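Shown here: the complex without one of its protein chains, the others still in place.
Lettered A, B and C in written order, each chain numbered from 1.
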Amino acid sequence: MKKLINQPENVVKEAMAGMAAAHADLLRVDLEQQIIVRKDAPFQGKVGVISGGGSGHEPMHGGFVGYGMLDAACPGAVFTSPVPDQMLAATQAVNGGAGVLHIVKNYTGDVMNFEMAAELAAAEGIDVQSVVTNDDVAVQDSLYTAGRRGVGVTVLLEKIVGGIAETGAPLDQVAAMARHVNEQGRSMGMALTSCTVPAAGKPTFDLGDDEMEIGIGIHGEPGRRRMKLTTATEITDLLTQPIIEDLGLQAGQQVLAFVNGMGGTPLMELYVVYDALQRILKGKHITIARSLVGNYITSLEMAGCSITLLRLDDELLRYWDAPVHTPALRWGR
Amino acid sequence: MKKLINQPENVVKEAMAGMAAAHADLLRVDLEQQIIVRKDAPFQGKVGVISGGGSGHEPMHGGFVGYGMLDAACPGAVFTSPVPDQMLAATQAVNGGAGVLHIVKNYTGDVMNFEMAAELAAAEGIDVQSVVTNDDVAVQDSLYTAGRRGVGVTVLLEKIVGGIAETGAPLDQVAAMARHVNEQGRSMGMALTSCTVPAAGKPTFDLGDDEMEIGIGIHGEPGRRRMKLTTATEITDLLTQPIIEDLGLQAGQQVLAFVNGMGGTPLMELYVVYDALQRILKGKHITIARSLVGNYITSLEMAGCSITLLRLDDELLRYWDAPVHTPALRWGR
Amino acid sequence: MPLTTADIQQWIQQSALVLHENSSYLTQLDSDIGDADHGINMDRGFQAVKMKLTNMEPADIGALLKLVGTTLVSTVGGASGPLYGTAFLRAGINTTGKQTLEAEDVVAMLDAAIEGVKARGKAQQGEKTMLDALLPAVDAARQAQSAQVTLEQVLQQTAAAAENGMKATIPMQATKGRASYLGERSIGHQDPGATSSWLLLKALADVSSRK
Partner (left out) sequence: MPLTTADIQQWIQQSALVLHENSSYLTQLDSDIGDADHGINMDRGFQAVKMKLTNMEPADIGALLKLVGTTLVSTVGGASGPLYGTAFLRAGINTTGKQTLEAEDVVAMLDAAIEGVKARGKAQQGEKTMLDALLPAVDAARQAQSAQVTLEQVLQQTAAAAENGMKATIPMQATKGRASYLGERSIGHQDPGATSSWLLLKALADVSSRK
């Protein structure tokens, strides 16, 4: 295992300390309770928006805390859902009387821990609603799975929902917007290499020199199938077609196209994938109204990428374009 | 070799096409002349600021083209300086009558190609000045080397110089600011793994499972020495001490602290390094006034990091804080 | 001889030891069909429990098990944190005020714990989860208890059934938890959570045997 770390068991804490120091203007990092909170939270009358999940997906979620996006994030151990205590502390820290939205990615652990936190918060009289993202078309949404995983759409959703929350919209409306974004987006990912959980010390899976995993999640889980490595154009096609089908995207519709790196893939390659993606969409007369290319929801040092398409309407476009100021996403201020 | 590419010889062109599509609002990409130009360039009376270098360092330089930073970038083949034709075309494209600054990283190839381009531009009556960055303390600045390499400071310099150029400052002043930034900054880097030039197809060097290279550049060149892998804190110390010494940083001075990822290292680890760095500086009573943490000047998929410290004065601070709007760096608008 | 509060203390300490020793093994199992953290998670949780127990001496079995439950909830995370946390919490509620447990109390305690896992995780037998070790185990416990064997024998048969249940997860296709994402590729691997459940029940049987 080759990593820039000290002890594996301290990596999350030390990374949080680094974030605290680097972004003292934006963030309040509580190393004791293990939460990252917007410096000036809570805001009277504004819905608090929090999220959380295992660490190792940086910049998600801590890098998305700030104006126009999240009010707090709860980083768990690497690839392990945070615990209810963190979520409750974050909920308390951002509650400005208008209630708190929990953005939860659909993984058994995340869902159960957030459920327990919501029960605890409700017991304290805090109005909490939860929205679960489940956009990964690589997983069949059936009785035979834990349901689709929450992946790339989570990033877009946090931005858009943070945008509407900033306007002072009530909790019901903020939660409805979150559900709407989740419905309009789908993702799929692939890996060229595995990743190594620091505390485990070796790669989660082995992949031959000429192989790739298609349909991976963001936790180094193996994917649905292993294939011979092929070109960026073919890989992009493999990821994009199921998304288009599942979303029922039609000619004339407009999307936000998001090419995400898994952490170990250089930006140059992500732009090659974006080029392939935009050619596919152009061929189907689907308009890319907005784009995002980079490492936003990662899986440690895994090489690979995921593609997310989000069907846009005027409202989504407006809140996507709204100003945001976080460590990892910033525009308009 | 496991990469998201089609043919190795097309990777630069296709990545440029991807950038063109993703950032059509900001950039004009000329695939024929192989230059990336700010959409609305040239600007009458504004000094044009261009840079260029081998590809594989993304987002540098193409990702830094836009308001408040570069007017154009010339991407060469992977790790290979661009050719004078590209630089001349970029110079012509951004010349608004106030002259053009060439920002050149100190590598034999880059310097010679930019020299030839400057000769050609001068022959056309365009006022060109060149500034060479050479901030890498891993290389002895002596008769026995090609001089220090230009690395991390280049990113900061392009931002700050772009900021002053935006004010309409004349070429002499813009060039003087560039030289000033270069003098105030130093960097050093290290690698945990090698990288693979797409056309070469295999890693540039081999590194044992428990080894690291200290004092690497950004082209997969081996470093000055190979060492046993150690902790993030010790590595940070190894990189930071020579910088502090060479810059003659004193207690009470303030710096911009830049922790840069080489491309394959996750953000979580970069924040661990930043935490170590801020503790070292705090111990020496050096104030971190600004920070930058992320992948900005990379070496394909190499795992590793570099540290850059830039001594700040009020002017540098003002132009660093000035609004910027490029694909990779954006604030204030 | 019934199990005393001290025995249950022993069990928890023994569990912490066993999970620490098997941490890499559990993580390896989780690498195959999950995200390579189950051993790390369980070890972190039970080390936290051990720490807690150096500072306080719960008054009865119920208080002890509730403390274990809340500590696991607060420190494990992932799927196993809420599941084992709820299990120990429910076991604690079921044994509130008790200083000893007879065989029938153990059966009732296990029943309560497993009801908690089911309520939290909404899984059933055959979905390749910890329940595939736990459900056969409590069935075996109930049968043994009604057969009037010693408590030690009850616990040994419980652990044996858990082990069989754990092994029976190998040919199963997962339909709950992270392994379900793999579809058919989950077949042929032993479930990490079923394995940790067996280790816990084995630790209980061992403590009882050593008395």
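Quick note on the criterion: a contact is a pair of C-beta atoms (placed from the backbone, for glycine too) under 8 Å apart; a residue touches a chain by one contact, two chains touch by 3 or more.
Everything quoted here is computed from the prediction, not taken from an experiment.
Peer 1: Just to confirm, in the complete assembly, which displayed chains does the hidden chain contact?
Peer 2: B
Peer 1: Which one touches the absent chain: B:Gly66, B:Pro82 or B:Gly150?
Peer 2: B:Pro82
Peer 1: Where the complex has a chain not shown, which of B:Thr108, B:Thr230, B:Gln250 or B:Thr287 is the residue touching it?
Peer 2: Checking the options B:Thr108, B:Thr230, B:Gln250 or B:Thr287, the one contacting the hidden chain is B:Thr108.
Peer 1: Footprint of the hidden chain on chain B, which residues?
Peer 2: So the residues of chain B touching the missing chain come out as 54, 76-85, 107-109, 112-113, 115-116, 138-140, 143-146, 149, 197, 199-200, 204-205, 217, 219-222, 224-225.
Quick note on the criterion: only the chains that are shown with their structure count from here on.
Peer 1: How are the chains arranged in terms of who touches whom: line, ring, star, complete or other?
Peer 2: line
Peer 1: Closest chain to the protein's overall Cα mean, using per-chain Cα means, please.
Peer 2: A
Peer 1: Could you work out how far the Cα centre of chain A sits from that of chain B, in whole Å?
Peer 2: 29
Peer 1: Hey, how far is the Cα centre of chain A from the one of chain C, in Å?
Peer 2: 32
Peer 1: What are the residues of chain A that contact at least two other chains?
Peer 2: none
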